[in-house]
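Taking it in order: structure first as structure tokens, then the write-up.
All protein chains but one are shown in place.
All chains are identified by letter, namely A, B and C, in their written order; residue positions are counted from 1 within each chain.
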Amino acid sequence: MAIMGTFAFEEDFLAAAEKLQSSGFDNISLLSPVPLAEAQKVLGLGKSAVRRFSLAGAIIGALAGFALAAGTALVFVLPTSGRAIITIPPFLIITYEMTILFGVLFTLLGFHVVSDLPAWRDRPYLPAANIDRFVVVVEGAAGEQAARAEAIIRQAGAEEIHHVEEDQ
Amino acid sequence: MKWGNDLSTFVEKFRQYLKPGYYDEFDYHWTMTIDLDRCTGCEACVVACQAENNLPIVGEKRYAQNREIKWIRIERYWEGEYPDVKMGFIPMLCQHCDAAPCEIACPVFATYHNQDGLNTQIYNRCIGTRTCAVYCPYEVRYFNWFTYTWDEPLEQQLNPDVTVREKGVMEKCTFCIQRIRLAKDNAKDDDRRRVRDGEVVPACVQSCPTEAMAFGDSNDPEAKVSKMMKNPRGYTVLEELNTTPSIVYLKKAHAES
Amino acid sequence: MQFIGAGSLGVAGGVLYGESVQKDVELLIPQVVPPEDYSPGVASWYNTVCNQCSAGCGISVRIREGKAKKIEGNPVHPVSQGRLCARGQAGLNVLYNPDRIRSPLQNATSRESGSFTEISWDEALTTIGSRIGRLRIEGNASRVRLLTGSTRGGLDELFAQFMSLLGSDHYQQYDFTDPGALRAANRIAFGMDQLPHYDIKHADYLLSFGADYLATWLSPVHYSLAYGHLRQGRDGQRGRTVQIEPRMSLSGAAADEWIAARPGTEGLLALGLAHELLRAGSYTGSDRDEWASALQPYSPAMVAAETDVSVDTIVRIAREFAESTASLAIAGGATAAGTNAVASVVAVNALNYLAGNLNQPGGIFFNPDPAFSAAAGSRQVGMQGMLDLAEAMEAGDVEVLIVHDSNPVHALPENVRFRQAMENVPLVVALSSFHDETTDMADLILPTNTYLESWGDDVPDPGVGFPVASISQPVVAPLYDTLPVGDIVLALARRIGGELPIRMPWGTMEEFIKARWRDEYDGRTAGLEGQDFDAFWQASLEAGVWGQPGIVAGDPSMPSSAAMIAALANPVSEFAGDESDYPFVLHPYLTATFLDGRGANLPWLQELPDPMTSVVYGSWAELNPATAEDLGIREGDVLEVETPAGSVSVPALIFPALRPGVVAMPIGQGHTAYGRYARNRGANPMDLVSMQIDDRSGDLAWAATRARVRNTGERLQIIKTDGVTRTLGRQILGPKNDHA
Partner (left out) sequence: MFDHGQPSYAEVNKDILSVMLETGPRYWMLLGTTMSVAVIFFFMPWFYQLIVGVGAAGMSRNAYWGTYLSNFIFWIGLSHSGTLLSAILHITNSPWRKSVYRSAEAMTLFSLMTAALFVMVHLGRVWFVHWSFPIPNQMGLWPNFRSPLMFDVMAITTYLTASSIFIYMGSVPDFAAVRDASTGTRRRLYTIFSFGWRGTAREWHTLGWAYTFFAVFVIPLAVSVHSIVSWDFALSIVPGLHHTIFAPYFVCGAIYSGTAGIVTVMYCLRKFLNFERYIGQVHLDNLGKLLLALSLIWSYINMLELFSSWYGGSSFELEALKFKLTGFYAPLYWEMILFCAFVPLLMFFRKFRWSWNKMLLISILINIGMLTERFIIVATSQPRKFLPNAFGFYFPSWIEISITIGSFAIFATMFLIFIKWVPAISIYEVKETLKPLRRDA
């Protein structure tokens, strides 16, 4: 069972978030219509792992790029214009493009992995959160725990509180 | 894969492939010399080429649009004004450059340098980007803007040793590669390693009524071309571009006195 | 219904797509089971004789799967020596021309209509045979006329026999390109009919008076070979050539020096040179004084004034000509086409005579008696003969006119009225492969095999210094329901009956040729020892040519200088038309591609850029740049060129190497018939030529007409491959610095 509290104002929302965080609720998500640096701070999100994907992608791309150009040149040796078969300068251009291509693709992959999207099941959500409301969601809290969470949220000045059954 | 599985050979090959240039390794280096002092601009070579290589009859309309296809053409240049006016002819055909500007241009390897030192054009491979023609400083590449047809029964003349090109394909002088292939086969048949000098000549050279053109393998120092190339009148067109053409022209001599 | 709709839509789309991306399959070998007479994929070569001009080059034709693929020069033939000109190679277009006549035709209605209906050979031959037969019996055989082009060798012999047996002495030939003036002049100078062998190959100073020996004069391929040798064939010795003509021809372009003397005065210039030669005292013959007196009037000063060539030039050229060890002077083209043609050529001959070039290497060799004692050109009647013929036809003296390989309606000036004269001939028979202007006027068209499908033989004229004869054999099976000309003649003979079939017993041309060669073989023994006829025949057939290099002409009857001197008079050509109304001189010239127009129906030649101007398809009128500027004429302006004889409209072309005051026009285009490639293309300058005849040769003075040009204001694109024809200082023709 999940508890959702909607807030009209950022401060209340953040206050609630901090309170919950400090009182040991680990499974909370903070929904907001715009990115909020503070909210991310509350959850202690620092550097994202996405950047590792990007780096890996770029490196793999560079290798793949040169391998493609040089390798295919060797598969079928066709001399042109008296140039070397493995002609470094033009192959660097291919390398360059492939670096970027793979970099981008891996970053995309990274995004999906880290943000664990696409979501395969619906999760507690209020459309208002994508318009002009801030929503705190506490999941996996039951019984007396839930009551405490609800108290904290209400105390922080939530407009409404929703209870939703999580589909297990 | 060409290099097999052996790593060392691979590395060795790899090193070798890093060096530019290849001409010294050619089996043959087919070369043509054209003596402008003999050339009279009679255009016999032009028709010879048309007959040998199935060049289309494009018709008046296409000609007016500069869509003609003539693998070898005669360029004319006037010098001076009347009455001291002179005319200079120069046959212009694919120069089969060792450092051909056209070859790097092709994205699909439709044109490349083969082991006879020929600048080849593979019609089946061509996708018609026309880049090679733009890059060619001698403007000797011709494009099939249409699929040309022959008025029946003219098609019966078509040379079965040469393909008929379809629309969207680039074409150019091949040094009559079909003749070269035949000569090499014959050489193989009677267990000679190499084609004899003068055993094969392109249609244009064959027909030239003034014997202005010579053709042969310049790797062979005894060949006629090798001797002609040493002529002090020898030069290559647009030398400053460093395309190292396989066609050496012999400048028109001037009457003493 | 929807299904059909959708289906057909799909089909249409498929078809269009296929159309757009695929090309239809073509079979290399038309038959499923290849016939025995050839093995697929293997080329065989047959030697025969070229018929594209009257040089008589030997050719080898490449055959694959029974189809002719390429024509090259016959390496063992002394005329072409393995080389061939553009015209010769385009012979394949003659064989496979889409516009060939494919079966006997009968004129459906009127002659003008040009519409024909197919008939059987039997019917056609019977019609002609019976008619001629009747005339023969009536003793009116002379009402049968036979006109051919420059037919030589066996066919000529066959025609001659046919006509003489018929009892008509009216077998005549007309070929615009036949060097009648040259023959006449040589007859006067050297007293011989056949042309001498001009040894350009070994000359080191060639002085050409209007003779475009590299493109159109006598034997272009042979002379081109010779030219190559003259230039670079000998180590350290490069022959010089000087060309004298008002409009730079191919030979002029090749020459070291190009002199545009005033048109019509070339002969005079020759005399001026002769005068100077004599004065310089290099000639020491016994008849020196006669010459001196005869040449007295032609002082360099006087000649310079007349010819517009500076005195120094005259003196210098005379000196060079005299001093060169092997000098040679030749005359042709416009020089041999003035009212003074013969006089001019005689003057040139005199030059050779005085410089001692006769029977010298690099000079003029007289040919020995030709094989088959062929009397070359003896039946060429020239323009006078054609006028007589036209007159006879006009007068109704001609009942049957047989035309072969000659196109007078196109080749003769309008004012001969040949076309109209033909109206009065009850039966005109054309032996032809193409619907040319004359053929279209015929009542009966007997389609002939092309020369690549026929038997024949030929004795090249001019010869090469020793006896030569070539055999021409069919290299492919006839494409259509046509017959070789010879077979037609023989068939006619059989139809006509009387003694003809008895005296002309041969079934086919092949038999006739073989018989002819047997006679020749029996006649000659020298050089044929230990070779029976069959071997000889086989060898000659395979080689395509037979010759005896050993034999040379005995010392010729040394020319009588008296005759020459007598013939020198009146060296300046008279022009039709008054200079005040017609300020320009009309200079028609033969082109390397079409010659007198016979090549105009060959697509390869139509698409071949004209060597000097790069123009394709259509004709033009050339003007000197300065002249054009004065008249405010740009390239492509349509000019009306008008002469006393008529007028044509052609686009203007600015030509740098043309004497001011001359308007030059290429001959060969302007056909009103002659197939899809030739019809209605350009103009025919012969329509402009006034009827003037040099009575000493009876030939038309086609270069002796004045003209005026008018800018019609219309424009017509001249199709040419040339962009800019100046090097713009780029070293394309070779580096400037060195002096190799």
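Note that a residue touches a chain if its C-beta (ideal position, glycine included) is under 8 Å from a C-beta of that chain, and two chains touch if they have at least 3 such contacts.
Please read these numbers as outputs of a predicted model, since none were measured by experiment.
Taking the full assembly into account, the omitted chain touches A, B, C.
Although one chain is not drawn, the whole complex shows that of B:Gln121, B:Asn144 or B:Thr174 it is B:Asn144 that touches it.
Residues 62, 65-68, 75-77, 92, 101, 104-109, 125-131, 133-135, 137-139, 142-147, 167-170, 238, 241 are the ones on subunit B that touch the missing chain.
Residues touching the missing chain, restricted to subunit A, are 8-11, 29-36, 39-40, 42-43, 45, 47-48, 50-51, 54, 68-69, 72-73, 75-76, 78, 80-81, 83, 87, 90-91, 93-94, 96-98, 100-101, 103-105, 107-108, 110-112, 114-115, 117-119, 122-123, 125, 127, 129-132, 134, 137 (touch as defined at the top).
For subunit C, the list of residues touching the undisplayed chain reads 16, 19-21, 722-730, 732.
By our rule, only the chains that are shown with their structure count from here on.
The chain with its C-alpha centre at the largest distance from the centre of subunit B is A. Remark: subunit B and subunit C have CA centroids separated by 33 Å (rounded to whole angstrom).
Distance from the subunit A centre to the subunit C centre is 89 Å, each centre being the mean of its Cα atoms. Averaging Cα coordinates per chain places subunit A and subunit B 61 Å apart.
For subunit C, the set of residues touching two or more other chains is empty.
On the subunit B side of its complex with subunit C, the touching residues are 35-38, 40-44, 46-48, 50-52, 57-58, 60, 63-64, 66, 68, 70, 73-79, 81-83, 85-90, 147, 151-160, 164, 166-167, 203, 206-212, 231-233, 235, 237-239, 249, 251-255.
On the side of subunit B, the complex with subunit A involves touching residues 1-3, 13-14, 17-23, 97-104, 106, 109, 111-113, 244.
Those residues of subunit C that touch subunit B in the complex are listed here as 23, 26, 28, 41, 64-65, 67-73, 82-86, 89-90, 92-93, 95-98, 214-215, 220-221, 224-225, 227-228, 231-232, 238, 240, 248, 250-251, 253-254, 256-260, 479, 592-593, 603-605, 607-609, 611-612, 614, 616-618, 624-626, 656-660, 676, 717, 719, 721-722, 725-727, 731-735, 738-740.
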